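Please read through the structure below; I'll follow up with questions.
Only one protein chain is missing from this complex, and each of the others stays in its spot.
== chain A ==
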Amino acid sequence: MHNSDHALPVRGNPDADAVILGAAGDRADGTISKRAHYAPPWADVSIIGIAGSSGSGKSTLSQAIVSKLNLPWVVILSIDSFYKSLDPESSRKAFRNEYDFDAPDAIDFDVLVERLRDLKAGKRAEIPVYSFEKHARLDKTTAIYSPHVLILEGIFALYDPRVLELMDMKIFCEADADTCLSRRILRDVRDRGRDIEGIIKQWFGFVKPNFEKFVDPQRKVADIIVPRGVENHVAITMMTQFIEQKLLEKSKHHRAALTRLEIEAQSQPLSKRVTVMEQTSQLRGMSTIIRDIDSSGEDFIFYFDRFAALLVEQALNNVSFESITINTPPGHKYSGLCARGEVSAVILLRGGAALETGLRRVIDDCKTGRILIQSNVRTGEPELHYLVLPSDIHEHEAVLLLDAQMSSGGSALMAVQVLVDHGVKMDRIVLATYSAGRIGLHRLTTVFPDIAVVVGNLVKDVEERWVEKRYFRC
């Protein structure tokens, strides 16, 4: 069964690889006692295990569930990614079809357990990439981050007791042995260029004995045994309903956590790390044109860009500098400052993109990541849809997080959590926003007390997002 159906994690969303990122770094740990806790909806991922014989239709079933749910937060992880790298001796055997890939020993359960625990804790997990051509793990890894539900699929998905402990639902796919063998022959001949003799040799030599010895006993720990795989509509509906229920619970918890933070935040003064820009006459004059519903689109964009450049200039005062001495052309020395390292930006879409022209006026070649968080129209819950960050973001001296408006602070909170999860230290994050309400600011700085925030205008607490509509004119 070393011919993987899919070795890479697959998302239900067509933008799958957009969610998968580069190298991870150190995690910033929040050790400040008064810090409030925020649990993003991916913090306690629900894990569903699907085991069964080779050819029993596990992966078809998983894919059917994912496509039925059609949500970007459900991810399939194949246990095939966790095949051990082979030593030279085993490798030679493997190339002669004599290595037993269908025994639990072939799987690196230690790494699997570690990665699943990371995901359960809301962290990013680097998933190994196994090459079936080389019978070895490749140097690269694929990252999984922020799924709300994860389907672990593979012949030994229900094998290791440590994995079972992390699971919310255990499924065993059952199929008639004749069906399994015929599916395997068809697939291996058609897709993998094997000859029938070799397939049969492997089947009776390894697959069948291992099935009886290791795979089949897993049915004892399963919650549900599903016969006929993908044709079993009742079972698929049951499983999707179970997952939908889980997602609903997570959403409820998340929203409750946000409300709790809001209540906690109200009683406190604004953090010292929040800077509201000085309301000079130019700034107020610009804001008057920006906010006037009767301003032309042309004026709006011109003044918003001008404002944005000032906002970014102000935000940069929060990055770390060091003293330097330079020589001027007339030959005098000057003791000045320079930034300690690279400053990058992360645009919180769509609103933050309105600040991008201003950003480029200040740092023309700024590395820029993008995060799309949208509020669910029904519940108002912020949802993470899309994420691309510079792979070395954890090494940057400062990361400017840009958004046009922040009212409740829900999406800003989630975005900062994403940065922290990608190894950016809290005190290196500077959030810059055209306008913000007090509750949002409180909520954000209670959870992340070390981030700096620069605000163009303080506004009443709840304000519908209008800047992006005016800026992009739709």
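Following the convention adopted for this analysis, a residue touches a chain if its C-beta (ideal position, glycine included) is under 8 Å from a C-beta of that chain, and two chains touch if they have at least 3 such contacts; residues count from 1.
Keep in mind that, in the parts below, contacts and distances are computed from a predicted model.
Novice: The complex has one chain missing from view, so what does its UniProt entry call it, picking from "Multifunctional methyltransferase subunit trm112", "Replication factor A protein 3", "F-ATPase gamma subunit" or "uracil phosphoribosyltransferase"?
Specialist: So the chain that does not appear here would be "uracil phosphoribosyltransferase", according to UniProt.
Novice: Which of A:66, A:316, A:371 or A:455 sits in contact with the chain that's absent?
Specialist: A:316
Novice: Tell me which residue among A:87, A:178, A:197 or A:464 touches the hidden chain in the full complex.
Specialist: Of the candidates A:87, A:178, A:197 or A:464, A:464 is in touch with the missing chain.
Novice: Where the complex has a chain not shown, which of A:268, A:282 or A:296 is the residue touching it?
Specialist: Result: among the candidates, A:282 touches the missing chain.
Novice: Which residue among A:120, A:273, A:367 or A:385 touches the omitted chain?
Specialist: Candidates A:120, A:273, A:367 or A:385; residue touching the omitted chain: A:273.
Novice: Residue-wise, where is chain A in contact with the chain that is not depicted?
Specialist: Against the missing chain, chain A presents residues 272-273, 275, 280-282, 284-285, 287-288, 291-294, 302, 306, 309-310, 313, 316-319, 321-324, 326-330, 332-339, 361-362, 364, 452, 460, 463-464, 466, 469-470.
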